[in-house]
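Only one protein chain is missing from this complex, and each of the others stays in its spot.
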Amino acid sequence: MIASIRNLPPLRVKGRREYQPYEMEEEREVKSPTSWAGRWSRTILLMFALFAAWIAAPLSVQADPPQPEKAVRGPCVRDAEWMRRNHMDFLKHKREETVREGKIAPNESFLSCISCHPSKERFCDRCHAYVGVAPNCFDCHQYPK
Amino acid sequence: MTMDRRSVLGLGGAIAAGVALAPGLHLIAAPASPEAASGKGKRWAMLIDTTRCTADCTACTKACRAENNVPLFGDPLRDIHWIRKVELKDSQGRKPTMSLPVLCNHCENPPCVHVCPTEASFIRRDGIVQIDKHRCIGCRYCIIACPYKARSLVFYKTKPPKDGNPSVPIRAAGVVEKCTFCAHRIDDGKLPACVEACAKADKGAMIFGDINDPKSEISQRLQKEKTQTIRPDLGLKPHVHYQGI
Partner (left out) sequence: MLSEFSAIEGRSFGYWKILGTMVALVLLGAGSFLYVEHQGHAVTGMNNQIVWGLPHVFAISLLVMASGALNMGSMSTVFAVKQFEQFGRFSAFLSIALLSGGLAVLVLDLGRPDNMLLTMIHMNFRSMFTWNVFLYTGFLTLCLLYLWTMFEYKQYKKFVGTAAFGWRLVLTTGTGSIFGVIQGREVFGSAITAPTFVAVSLTSGTALSILLLVHTFRRTGRVLDDRLVFGMRNALIFFLALVAYLLVVEKFTRLYDPSSYAVEGWILTGPWAWLYWLGVWGLGVLIPMALLFNHNIGNSVNGVLMASFYVVLGTFCFVGHTLMAGQAYPFDLFPGYILSSAFQDGVSGTYVPTLSELLLGMGGVGIAGAIYLLGIRFLRMLPEKGEAPKGWELPWNP
């Protein structure tokens, strides 16, 4: 289909110049403005920077991982690994369900989470501060002390 | 394989468009099963007997404020009222002065729900008109649309009150809010705070119940006694009935 569009004759509008294809006049050697030494220094610097980033990233994570406070008692409605990845979507889905349909599964409500995770500062904020996100849930929802 | 400039631009544009659109698409969740929804088959309504309402009683308004952490800012033009006492004086002085509470009527054809651009105002399965404050953009079209002046915009930023109700969230500035028929209490099988307070104050002017249930007190009273709603001419079918006006 792309080939057939390209093969259409050009639109003829008064006053518009015809498109002139570029024609090569002679063979020319491509010459770079940067010198041989400059090009090699640039390559080595770039390789070093990438290598440093590759090494540094996992090192910085291992040095200071977030430690949220352990739950008062188990088990949670889902396991910890699943929660770590999906609690945002889980909470959002439950929120939509609770607001639009009413309380469906009371044991999965937010207020029941705090029965095992009683402190926002020692649990939620630890990972959120580390990752640098600020969910505005608690602007309105009161986290009981 | 060489491509000419137009093909590259076209392909690049298509990829860019796909990348831009992809985060916005999300799978439509399967709707929650009707049995799971709370209040299945119920239709909540309220009956207010104004002959039992006295001018000096503000039990309902105080209880609503306490239960739902509805703040007072000391700014009478911008204070939030979910329920208010209105005094009625006959313009020709031939009928007695009355006092009665006015709140969101939780209409069956709610104009606020019709005009909300994001469906933040919605009507729940059991007839309660709710505001999803997570979705409200604060455009105030619903306030323009409501003929009962039931809604308020949150003009000020608020903090959790010291001696408030910790199980009910407070509000962000810029959203609209109104009476929720204490949906959080109804879902737990309790009565709205105003109805309970009215009963506690020995007035018993407010009855709340399920009008789909023919045996409920409100259904029987609506059947037997003469009641009216505010502005029935608008065709909104409100669910707050008044008696004794």
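Chains: A and B, in written order; residue numbering restarts at 1 for each.
As a working rule, a residue touches a chain if its C-beta (ideal position, glycine included) is under 8 Å from a C-beta of that chain, and two chains touch if they have at least 3 such contacts.
Small disclaimer: the values here were computed from a predicted structure and weren't measured.
Of the options B:Lys85, B:His106, B:His184 or B:His241, the residue whose C-beta touches the omitted chain is B:Lys85. Residues of subunit B that touch the chain left out of the display are 24, 73, 75-81, 84-92, 98, 102, 111, 114-120, 134-141, 143-149, 152-157, 172-176, 230-231, 234, 245.
As a working rule, only the chains that are shown with their structure count from here on.
Only residues 4, 6-7, 10, 29, 32, 36-39, 122, 124-126, 130, 132-134, 160, 166-172, 183-184, 187-188 of subunit B touch subunit A when the two sit together in their complex. On the subunit A side of its complex with subunit B, the touching residues are 2, 6, 93, 95, 97, 99-105, 111, 136, 139-142, 144.
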